[in-house]
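Note that this complex is displayed minus one protein chain, with the remaining chains in position.
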Amino acid sequence: MTAVRERELEPPDPTAELGRAWTRPAGVWGWLGDVDHKAIGRRYITTAFVFFLLGGVLALIMRLQLAGPNGDLVGPDRYDQIFTTHGSTMMFLFAVPVMQGFGVYLVPLMLGTRNVAFPRLNAYGYWTYLIGAVFLWVGLLTNTGPDAGWFAYVPLAGPEYGTGKRIDVWAQMITFTELSALAVAINLIATTLKHRAPGMALHRIPMFVWASLITSVMVVFAMPAVMLASGMLASDRLIATQFFSAAEGSDPLLWQHLFWYFAHPEVYIIFVPALGFVSSIIVAFARTQLVGYTATVLSMVTTAFIGFGVWVHHMFATGLPQLGQSFFTAASLLIAIPTGIQMFLWIATLWRGRVRLATAMLYVLAFFATFLIGGLTGVMVAAVPLDLQVHDTFFVVAHLHYVLIGGAVFPLLGAVYYWFPKLTGRMLDERAGKLSSVLVFVGFHLTFFPMHQLGLAGMPRRVFTYDVATGWGSLNFLATIGAFVLGLGIAITLVNVVVAQWRGAIAGSDPWLGDGLEWTTASPPPPYNFRELPTVCDRYPAWTSPPDQPVVYGVRSDRPEQLVTTLVDAEPDHRTVVAAATGAPLLTALATGVTFIGSIFTPWAVPLGAGLVALGLVVWFWPKAPHREELLEARP
Amino acid sequence: MTDPRISVLDPAGPQAATIASLWDVFLWISIAVFVLVIASFAVATGRAVGRRRRDGDGDPLAEDPVSERRMIRGIVLAGTVTVVTLLALLIASIRTGSALAALEDDAGALHVRVTGRQWWWQIEYEHDDPPHSATTANELHIPVGRTIHLELTSADVIHSFWVPSLHGKKDLIPGRINRTWLRIDEPGEYLGQCAEFCGLEHARMAITVYAEPPEVFSAWLAHQREPAAPPADGQAVRGLAVFTGSPCVLCHAIAGTSAGGRLGPDLTHAASRARLAAGALPNTIGNLAGWILDPQSVKPGSHMPATSLAPADLHALLAYLEGLR
Partner (left out) sequence: MTGRALRTAAILVGVLACACERERRTFTEPGPKARPASAPPSSSLVPGESPIEGAPLDPAMPGYAETAQAISEGKLLYTWFNCVGCHAHGGGAMGPPLMDDDWIYGSAPSEVAQSIIAGRPRGMPSYRGKIAPTQLDQLVAYVRSLGGLARGDAVQARDEHIRLTPAPTLQHAAIPRPGRDRP
């Protein structure tokens, strides 16, 4: 009792207490058990960029192989593994995780809270992603890389034609990464809906948080479809089920429906966060409010919604009835409307702003020009007759890279230049950044614009070589040169990032005069994010910041506690204790890894692994002794 | 320059021509949209960059209700134009779709069955009397001016039939039969290639379409329906014996002999075809010898095994195969 009274008399320094409550234990085990959203987010981002570079190396190998006719750098067996791993890496190991990683890092900061809603689930998600990602690459390096394309159409990927364990590696990599994506999505949804700073009603949520919320909801609907499909494929291959066998009365097209029902929304899962990046960067660097906040949110919601209704446009050549095709053409054209509105809103925002051409903004400009072309070719491939001609040709290779690199990677690079000071406390070099953005832009168009022409000239996708007589050589050569320019641009940014970690100028808390709550705390933020939990009275709290803006009082600082607010108006509701660093997520992820990887070889891995996972969960949910002070208070 | 025999924009028949004119509509509208959007984007950005250079950062929260209203009007207008344009494109697309379907009603269409196999095309001209059916590989001969009805299926994995100058692609799916209709107006040679990734040799699965005047086509088909030419001389007689006594016979058929394998291309009129191994090599005697002795160096992964033959046997076999016109 004395101790408690003394504490009341002499309030301890909250900063020291917060530091003790939120900092992970030192050492390797502390690092492995870290559940801080900033640590997990940084790991997601770093790992995803490592795989981006690896996937890029594969792309350069492919470009070298195709630089001239009858290339013989690699044979068809290697080439098939390379292009499959390139696609799978970029989609599953880079694009989705990096967007989610930024979400994990930024969303709690933007919402003014101290961690995500489920920190251990967050760590578990990261470890499963890491295991799955490494697994795919170990497969490639041991000549067991998947070789049926990132879409793994049966029967080529089925038990009869997809020989060995290559496709199984792919199928279980999908299971790993989608499990991880679901873990993050659930986390971000719960965090956004329940942990906003008081006053941050739904109509004041920062635009990137909206984007990541919408993406997360899409993930929740899309990922189970592909996990189910990959599970069905794996069991077809391992225990001779007949999900996709034409001979036994099923249909190979079932796979295509299940896959594209996921894989088209996947594109928007990658693209919508990029919309959030662009909105954030434009607001910060044009220094004005976003024109049409509600319209922007609605356009993202609409995009996400329609994104689930267009998957059949990947299957126009399979011979579906014409009426159905017209429906999906209409839906695919429809999706251009919200995107168009979004573009007009940005133009209006720029119109009334005062633009500062920092590197982040240059990437947004590059995004505009590039994504617009990708969107227009998207309208072309939505039309059935045109799609029948250009489907599965280099025209589509060009289209998808315009949309995914132009639409998602350019904003992402902009986001790196914008938020890097927040993540590390240091500035990236602007001159190197501008040089890199120009090289990336020029290299990109040099690589991919000629591919439109190649597709129209009849060059199909996924060919490991072509004949001299086709005349495709010179355009391919141009594309290869472009790919290396693009690679050089990326390499400059890589060097810039590495050097800036140590040599970059000190950033301070708000180098860009940004608008969001993340700029009101130190760079990099302390483990508890905010010394006092902020409250909010409008959409741009860092710009308004009235001197009398209240802060949250009453959340304990001597243990990791978070404030829970109401769903719509973000009124303070109650406090909750969140988990501190623990090894349980890692253990459970390892058990999950044993299950998934083992199930490639024997069905017994599933019950065995289920037991291991259960053990991990027992450790995870083992009841903790109640907090000592609560015991003291409860004592009569 | 790229080969005009394999080009979406050099149509040789009504189907591809219809699609090419739809392409023009989409292309020009896209260019117009691109120019308009990029111009307004550039003007907006340029103005904003200039304002910042002139006035500095300013108050980000300043509002101007008049310009706000004007902007909203502009956005609504641009949105309306977008919707109308898309609607027009949708209608154009659907009309093109119906135009493409017009050939389906032609009762006088020539029926050809195309089966995709790893990694070649089997092409069958059926006849009411099955022995008179003609089977060939990797070459589709069709008469100009007549509707062709292709029945497409696959014997193994999914392939896709695509001859850009004639029509869009259609998948060949195991367990399903797809159909496509096309017509060629210009006699000539058109190239196509499998368009759905189908495994190792997807890149070397080409098809050549020969559009011929009806009388030339009829003569060709009548010849293809004939059994193989009997061996012309002693060397060729020995070649036939080599063929039927070697691994060739388990996979390849030659009508009129005891060879009846159905796994590889039908060789009844093999020497009349211009290329070997689904377009991989010109059909010359040297290439043929190389292909028989070591197919894996030409098409790694192909299901054709290497066959080792004594030189005399090989020459006899080549002499016989060269006679299969």
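All chains are identified by letter, namely A and B, in their written order; residue positions are counted from 1 within each chain.
In the analysis below, a residue touches a chain if its C-beta (ideal position, glycine included) is under 8 Å from a C-beta of that chain, and two chains touch if they have at least 3 such contacts.
Because the structure is a prediction, the values reported are computed rather than measured.
Considering the intact complex, the chain excluded from display touches A, B.
Of the listed positions A:84, A:245, A:288 or A:480, the one in contact with the omitted chain in the full complex is A:245. Taking the complete complex into account, A:237 is the one of A:120, A:237, A:445 or A:461 that touches the chain left out. Note on the undisplayed chain: of the listed residues B:216, B:249, B:271 or B:289, the one touching it is B:249.
Among A:15, A:46 or A:142, only A:142 touches the chain left out of the display. Residues of chain A that touch the chain left out of view are 75, 77, 138, 141-144, 155, 158-161, 163-166, 236-242, 245-248, 601-603.
Residues of chain B that touch the chain left out of view are 156, 174, 245-247, 249-251, 263, 294, 296-297, 300-301, 303, 305-308, 310.
Note that only the chains that are shown with their structure count from here on.
Spacing of chain A relative to chain B, judged by their CA centroids, is 37 angstrom. Those residues of chain A whose C-beta lies close enough to touch chain B in the complex are 75-77, 80, 148-149, 153, 155-156, 161, 246-247, 251-253, 286-289, 291-292, 295, 317-319, 322, 325-326, 329-330, 333-334, 336-337, 340-341, 343-345, 347-348, 350-357, 365, 368-369, 372-373, 376-377, 379-380, 382-393, 453-458, 460-467, 469-472, 475, 513, 515, 540, 543-544. For chain B in complex with chain A, the touching residues are 1-3, 6-9, 16, 18-19, 22-23, 26-27, 30, 33-34, 37-38, 40-41, 44-45, 47-49, 51-52, 55-58, 60-64, 67-68, 71-72, 74-75, 78-79, 82-83, 86, 89-90, 92-94, 96-98, 100-101, 156-158, 160, 162, 164, 167-171, 173-176, 178-179, 191-203, 279, 300-301.
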